[in-house]
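Okay, so here's the structure we're looking at.
Only one protein chain is missing from this complex, and each of the others stays in its spot.
So, chain A:
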């Protein structure tokens, strides 16, 4: 799969980049090398998936992009409203929304207050914050649940709240760390469709970490397959199909063909190695 990287580098020079990683590595305090060296370029408005075996560092890569963790070497560049800046030198977060694997809601606050949190921390007035939180909730179909408490919601609804919270600051980049992994398949399919609809209407850059081949192919324009730890790029596969995608894509021959290709790219990381 050596053809993948040069082509994305060419594109990188033609169109604006949202995120670029150059030679990024992450070594934990224990001496374990978790990631890299990793080179990755994500165009503005692109929907890409990072796919790989557990422990390959895909979540670590996401945390590096979010600035929640610092790279051991290499550069992480994230483009924002103000232009390109180095992570760590400015107050973070306003250009980035993050959705964790768990809903990560504050159980002591109502749904509306949970969604308003990023605005509250950013010093935005309460009335405006509430209005924007309600709008974000409406965009994920939860307008009627603003006053509920997280424990009163189902797993899928909690995940929607988490998504609304990530969208409330109107970020350019949405980072999602296996957000639907804990949900049942039917709920996951519905959320996949809703996420695609949101992505089309809002035009955000989405970096989606998953360990599901099917989910990655269904959602993204590009599937970046990573190797086992330390994670590097194994393959970079472009998914081209008729847009907008819908349920008919999920059952099409093209879809199963892409799934086969992605699975084949993933195979070296689970066959022949006994580390996991």
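In the analysis below, a residue touches a chain if its C-beta (ideal position, glycine included) is under 8 Å from a C-beta of that chain, and two chains touch if they have at least 3 such contacts; residues count from 1.
Here, contacts and distances are computed from a predicted model.
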Chain excluded from display, named as in UniProt, from "Hydantoin racemase", "Sarcosine oxidase", "3-oxoacyl-[acyl-carrier-protein] synthase 2" or "ABC transporter permease": "ABC transporter permease"
Residue of A:16, A:32 or A:121 touching the missing chain in the full complex: A:121
Touch criterion as defined above, residue of A:35, A:96 or A:262 at the omitted chain: A:96
Those residues of chain A which, in the complete complex, touch the missing chain: 63, 66-68, 91-94, 96, 98, 100, 102, 104, 106-109, 117-118, 120-122, 149-151, 169
